[in-house]
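Right, one structure below, let's go through it.
Only one protein chain is missing; all other protein chains are in place.
Here is chain A:
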Amino acid sequence: MPAPPCTSCHAARAALRRPRSGQALCGACFCTAFEAEVLHTVLAGRLLPPDAVVAVGASGGKDSTVLAHVLRELAPRLGISLQLVAVDEGIGGYRDAALAAVRRQAARWELPLTVVAYEDLFGGWTMDAVARSTAGSGRSRSCCTFCGVLRRRALEEGARRVGATHIVTGHNADDMAETVLMNFLRGDAGRLARGGGLGGRPAPRCRPLQFASQKEVVLYAHFRRLDYFSEECVYAPEAFRGHARDLLKRLEAARPSAVLTSCTPPSAWRWPVRSGPAPRRLLPLRGSGQPRSLPGLCALDGLNRGRPRLAIGKGRRGLDEQATPGTPGDPDKTPTPKAVPTF
């Protein structure tokens, strides 16, 4: 039983059924439609104005590979220039191979690449060191929460170094739906009210693939024969996002529109909580001697004091755990929980 003809060109056989519309398209027509939709997302949202210097968060994975490829195709039309920025979190056995993929891409596409390492930026803290510091408390590991905070900061630093005016990341519609669900599951009404965790504040960070479903991102990479790195981060099985992902996948099997409708802009919802911009506590970068204030460093403060959960927990939860003061490269220090007097 052959595939039906493409409903766009009527010439070739269809190669996929699009998740949202159910339309059957051949590979070539699908890729053209995909690129047109990304262009529409950028133009309609005024995400990347002409003359923008765009830092592309490049991990070597499927989403950032597709993002960089599509933006490179659209760059002349948009009048933008691209810089690849890769983050080295210091995860042994994983990040080196991923960075090798990014370097191959940078060479193939002839795009400049800047690599920013956690170890250099955050006083010697690699993700492996953070994982050691947050382990052993009996709770599920929270190192991925730290990684999210530190990665954003590292991307901003990389963008600053290359003189970028905007940052783009490859988050797709499935990622956005997971983020909304995670914030909902954490009861983070403030973040949801500010935009559902979808970037409500006016930051120069945007996600041109936010309306593209994950299936289409993967198939675009397949039909365009794009080379990407497809191994899972060694810490990913412990990340909270995995629970949201599993739930969404099961929901999607029952109700295919679940992913796309959960990305409905929260401005379309009614929220009782009125929330202003996210409070940002500014701390000087420890040990750098630089007078600049950098947000998101509460996380480092907790790590350096051996109280990792203080930084990312809420209320008293962080105070229940105490650890020996953490140093980034010290594998022997194991945190031991102690009783905390009530007050």
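Everything that follows uses one rule, which is that a contact is a pair of C-beta atoms (placed from the backbone, for glycine too) under 8 Å apart; a residue touches a chain by one contact, two chains touch by 3 or more; residues count from 1.
Just so we're on the same page, contacts and distances are computed from a predicted model.
Not shown: a single chain whose UniProt protein name, out of "Origin recognition complex subunit 3", "Ubiquitin-related modifier 1", "Ubiquinone biosynthesis monooxygenase COQ6, mitochondrial" or "AP complex subunit sigma", is "Ubiquitin-related modifier 1".
Touching the chain that is not shown, out of A:Arg17, A:Arg72 or A:His243: A:Arg17 (per the contact rule at the top). Within the full complex, the residue among A:Ser64, A:Gln105 or A:Gln210 touching the omitted chain is A:Ser64.
The hidden chain makes contact, of the residues A:Gln83, A:Thr145, A:Thr179 or A:Gln214, with A:Gln214. Take chain A: the residues that touch the chain left off the picture are 1, 3-4, 13-17, 24, 27, 59, 61-66, 170, 172, 175, 214-215, 217-219, 222, 228, 230-233, 236, 245, 249-250, 252-253.
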